[in-house]
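Selected chains only, in their assembly positions.
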Amino acid sequence: MSILHIVNKSPYEKSSLYTAVDFVKDSDVVLLIEDAVYAAARGGKAAEKLSGLDISVLGADLAARGIGEDKLIDGVSVVDYAGFVDLVKAKDSTQSWL
Amino acid sequence: MKLTIQVNEGPYQHQAADSAYNFAKAALAKGHEIFRVFFYHDGVNNGTRLTTPPQDDRHAVDRWSELAREYELDLVLCVAAAQRRGIVDDGEAERNGKDATNIADGFRISGLGQLIEGAVQSDRLVVFGD
Amino acid sequence: MSDVKKLMYVNRRAPYGTIYAWESLEVVLIGAAFDQDVSLAFLDDGVYQLTKGQNTEDTGMKNFSATYAALGDYEVTKIYVEKDSLDERGLLLDDLQHLVWEDEDEDWAEKDSIRLVSRAELADLMADQDIMFNF
């Protein structure tokens, strides 16, 4: 079964993202919301942790933090809240790495 | 899809409370059913009617009440968490000898079983917290 | 019993610094009445919840650590502890409480509740759950 991993904390402040990525399987998606969206910014040290994973980022939270889509690492999908809902439906369960 | 949403943090301090609201609204707009929103830990602080945010800011409590009215949502505050944080309805006020209540319109106080039941009865549980 | 779901409580926080550990244990106790297929996972700072010898007297806080030993009585018998988290913190299995349950099918033989697992094994277990509770 597939999991939607939801991460909401900055990787520079908390270890949640680093733990979460250890639990991601091929069929899973990682959704970055709130302060976790900083992880997907190009040039940041946390970005490398995301390579090879299926990553989505909440657009509303990117915009709030002034991160243009041109500043994201390659391969991430930007979704709105409706897309967040779709991801919850598309996967069999959700896990929030608080 | 039938959803139960869990909210672990209070309004304003953590964005978790905003994210939960925005997610709930989007799910309802797409025609999904929200079986229950369960407020746990400091999340119970979303259910006080005594809040007065600045006029140029969102009203984190009223918008839950309005969403509940529009979609007949079941907004449940955990009783044990509410007692620790001082969120009180008429029944709790009487039981615990309190001289006031502060629960907001559209919320009710109930037990933790409501969280488990919600999770088991729903297709998905989505948790928002710190 | 097609309506039995697999529920996992995922514990990643230290006790006392925040209330999450204590209030999530309250969920587990209430949830035991629902006759679901329940397991608990302890990883990251969550492994600290199970340490022996907690004494909160001088902090004025409530010591809830004895409650973990009661989980067996609530038929909560699958307690997964993630090994990397122990290692990183310099903890041994022996630093944790010895949690047991009694197996009705084997004449109430006492069995260990704690199962040490790797990250990969815990990931497999998570992938198999219907519902994960996060606090």
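Per-chain residue numbering starts at 1, and chain names A, B and C are given in the order in which the chains are listed.
Basically, a residue touches a chain if its C-beta (ideal position, glycine included) is under 8 Å from a C-beta of that chain, and two chains touch if they have at least 3 such contacts.
Predicted model, so just to flag it, every value in this text is computed and none were measured.
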item	value
Stoichiometry of the full complex in this file, given that only one copy per chain type appears	A x2, B x2, C x2
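Everything below uses one rule, namely that only the chains that are shown with their structure count from here on.
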item	value
A-B compared against A-C, more contacting pairs	A-B
Distance between chain centroids, defined by C-alpha means - chain A, chain C (Å)	27
Distance from the mean Cα position of chain B to that of chain A, given in whole angstrom	25
For chain C, residues that touch 2 or more chains besides their own	131-132, 134-135
Chain A residues counted as touching two or more neighbouring chains	93-94, 96, 98
Residue ranges of chain B in contact with chain C within the complex	6, 8, 40-41, 80-81, 84, 111-113, 115-117, 119-120, 125, 127, 129
Residues of chain C that touch chain B when the two form their complex	5, 7, 19-20, 23, 26-27, 30-31, 33-34, 36, 131-135
Residue numbers on chain C that touch chain A, as the complex places them	10, 12, 43-44, 119, 122-123, 126-132, 134-135
